[in-house]
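Partial view: only certain chains, each at its native spot in the assembly.
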Amino acid sequence: MSLRIYTVEVSTRERTQMVDITGEVSRIVARSGVSEGVCRLFVPHTTAGLTINENADPTVVDDILAELNKIIPFEDGYGHSEGNSAAHIKSSLTGVSLTVFVTGGRLLLGTWQGLYFCEYDGPRRRKVLVKVIEE
Amino acid sequence: MSLRIYTVEVSTRERTQMVDITGEVSRIVARSGVSEGVCRLFVPHTTAGLTINENADPTVVDDILAELNKIIPFEDGYGHSEGNSAAHIKSSLTGVSLTVFVTGGRLLLGTWQGLYFCEYDGPRRRKVLVKVIEE
């Protein structure tokens, strides 16, 4: 694997959980030496995702997960026999990749924005791949 | 902030509203002088989003908003005390970034496609960040 692809390891404890990875990704951006460019995140899993949302009040991500779990019930007559179809569906709704601008050597995020790994079929050990590109 | 990051200002009038920003973004692409590359959009807000959808018949985006508002009700026993949890959830579903190809100095969009800023917690003054990269 290319030297320019970094890995963030995430260990989840709940069946569904939002893990704030902004700090770790920010450190990767700093370490990369990239000043102006872009930071790309990719989750190589099919029952997890990535999203950007508020990281000031933790009730926000609790509400996001609770509502997703209501809209896409854990059991709903699914055909897939592993019992995690709801997790696959949530993964396709939030997606498994993010692109964030880098400027002045830092992630360009809004005041309230944080980067979240979304666990939809935990607890598990997961990976987020990160690439930082000068442009 | 880098000279290569442009800002589109959007003022919304409704609680939820889709604002067609295709024209403004097209002008930024033209002004950038980029011939072959990519145009990236990013919303630095946590209660708004971006999407690509039909901009010929305005009932399409009306239907998108109405259905999102039905699937994710404004009130649904949320824990977040600011009363805009539904907006945060919608933001994570449509996402806050877009990537569009640029070719021949223009956005490469399908016949019916337009770029939309999605207001989920208006009315507000909002920003969309735009970067155009030659590649």
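We just call them A and B in the order they show up, numbering each chain from 1.
Everything that follows uses one rule, which is that a contact is a pair of C-beta atoms (placed from the backbone, for glycine too) under 8 Å apart; a residue touches a chain by one contact, two chains touch by 3 or more.
Since the model is a prediction, treat every value here as computed from it, not as a measurement.
Sequence-identical chains make up the whole complex; the displayed set comprises 2, and the total in this structure is 3 copies.
Just so we're on the same page, only the chains that are shown with their structure count from here on.
Between the two copies, chain A and chain B, the C-alpha superposition involves a rotation of 120 degrees in steps of 5. One simple way to say how far apart two chains are is to compare their mean CA positions; for chain A and chain B this gives 20 Å. Listed in rising order, the residues of chain B touching chain A in the complex are 1-2, 4-5, 40, 42-46, 71-72, 76, 78-82, 85-86, 88-89, 91-93, 95-97, 99, 129, 131, 133, 135.
On chain A, the positions that touch chain B within their shared complex are 36, 38, 51-54, 57, 59-60, 62-64, 66-68, 70-71, 93-95, 98-101, 103-104, 108-113, 135.
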